[in-house]
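Here the complex is missing one protein chain, while the rest keep their positions.
On to chain A.
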Amino acid sequence: MNSLIPLLVAAPLAGAALLLLGGRALDRFGHWIATALAALSCAFGLVLFFDMLGRDTEHRAVTERLFSWIPVGGFRADVSFQLDQLSIVFVLLITGVGTLIHLYSVGYMAHDERRRRFFAYLNLFLAAMLILVLADNYLLLYVGWEGVGLASYLLIGFWQHKPSAATAAKKAFIVNRVGDMGLSIAIMLMFAEFGSFAFRPVFSAAGDASEGKLTAIALMLLLAACGKSAQVPLQSWLGDAMEGPTPVSALIHAATMVTAGVYLITRSASIFNLAPDAQTAVVVVGAVTLLFGAIVGCAKDDIKKALAGSTMSQIGYMIMAAGLGPIGYAFAIMHLVTHGFFKAGLFLGAGSVMHGMNDEVNMRHYGGLRKYMPWTFATFMAGYLAIIGFPFLSGFFSKDKIIEAALAKGGTEGWILGTCALVGAAVTAFYMTRVVLLTFFGEKRWQPDAEGHRPHPHESPRTMVIPMVVLTFGSLFAGGLFSLGDSFLHFLEPVTGHEEGHAPLSAFAVSAIATVCMAAGVGLAWLKYGRKPVPVQAPRGSLLTRAARRDLLQDDFNHAVLVRPGSALAATLVFFDSKGLDGFVNGLAAAIGGLSGRLRRIQTGYVRTYALSMFGGTLVLVASTLLMRSV
């Protein structure tokens, strides 16, 4: 049975290779091959899952070692997979949502001449993401980690002829590389400390290391997580990443890849649990980002960018939960899964709307669409109610658990974190209600596109509607299902560990307060966008609104602090290299070689040069031989 584990990865990898190398011959049906292979991988995942359920808790984690990858001295990196409760959750999420989004893309990308390539990249993404969650050591995880980064780069920049897409793709890769630097350094620290970077040996020896070392490792892992999961201060790439086709935004930049940071921290629980200072850093990052993303989400008129802000914010919740330690890990993952369902659903809904509206993304040019796209509207509403935490839908269960855990952190810290989470819940309700009202309700504010075509909104084809409907079930029921008898928690507990927190408020009180916050957010949004007509042109807005539209000035900051000084430095060095250093070394060379005159004059006669330098060299030679004699 374990031999199925490599096949999980192999199926989509083979698809990517086939589609990229297969050429035009595969243009007509290549997308179906890719979709079938994604589904096959998902089937393998299900088989492995039920196989795992059939075994008792101690025997659920299995390892499948394929071959020794880089053996040098004490450095041993293997290509070896580990399937345990944590990784199977990801496997099912990745392949499940992945397959649905392949299917959706069949419709969405039907008219794109480079569709084959698109599906190749999607398959490549699945393979890399599966390597990421199945690796049994950090170096192999790194392969998946940068592999998804590559897929993300290729897919954000899929429409490369648009300069904005190409720039966004590059930006995503570079910012992620900063995070990857953290992962590199963490692995080096582990190797220097333990002589290994495989999960099991490192986790079992973590207790021997000093807290300082563990904190350093944990902080470097956090840096990596910030890059991949778009957390402050490495958040700036996610909004721009919406340049990619919408299915990509749903799969990679909402449901799966961006949650890899949460996986990394949860996986490294044994290290973080022993490094309380690093854990504090994690919760701070999470709390700041959950507010940051929510505020940005309120100000965006671009439907995808509003959702991107929301993604950032929801992952902030997960990161915060993971930073809380054993009281939060399982809930971080639970929210990750429910979020995967409803956010993927929301993005697919957004894509469906764009599909029907001539690729318009500005919500101020939508309005009243619920009558024209009933399926899209219904599924979007399910995702909407789930994300704002409407009682007894998925988001309600998973988000409440995180708020409870935050409060259970105890002391002032607990109150601060709990308050952040509650405020976040209210803001979430506000911006999501705004999205729904602007898009589906109110009057039609439709505008002709650049070529003057008036939009004729229509429901999307079946290949697009089916995935939205399937995800709706997840949005509605997954949270409740997971919470029945705390089944999700008990399933994950052997890997992540669990401690019951002691919240100062009862679970019921927390739910009640969260629901009130949610209602407040919804009400406020209705007052602002539901009760009165929405202007087609965005009003100037308050200082905060204007800052939030510019992503709270993240790019201005990066530009001033990093980009401008960086380019200036590069320009200076280019000048220095050709004038200063080259001149100096040329001069030195000429002097030492016994050559008078400058290179420019010498170049006319190479024979003379050769003779001269031979002569000079002989002098050096004789002198040094004499020197050696006397030594």
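The working rule: contacts are C-beta pairs under 8 Å (C-beta built on N, C-alpha and C of every residue); 3 or more make two chains touch, one makes a residue touch a chain; residues count from 1.
Everything that follows uses one rule, which is that contacts and distances are computed from a predicted model.
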item	value
Chain not displayed: protein name in its UniProt record ("1,2-phenylacetyl-CoA epoxidase subunit A", "Phenylacetate-CoA oxygenase subunit PaaC", "NADH:ubiquinone oxidoreductase subunit M" or "Cytochrome bo(3) ubiquinol oxidase subunit 3")	"NADH:ubiquinone oxidoreductase subunit M"
Listed residues A:F81, A:Y108, A:F125 or A:F194, member touching the removed chain	A:F194
Residue touching the undisplayed chain, where the options are A:M181, A:M381, A:V469 or A:L505	A:M181
Contact partner of the left-out chain, one of A:F81, A:F125, A:F173 or A:F347	A:F173
In chain A, positions touching the absent partner	67-75, 79, 139, 142-143, 145-147, 150, 153, 157, 160-163, 165-167, 170, 173-174, 177-178, 180-181, 184-185, 187-189, 191-196, 198-202, 204-205, 208-209, 213, 566-567, 569-571, 573-574, 577-578, 581-582, 584-586, 589, 592-593, 595, 599-600, 602-603, 606, 609-610, 613-614, 616-617, 620-621, 623-625, 627-629, 631
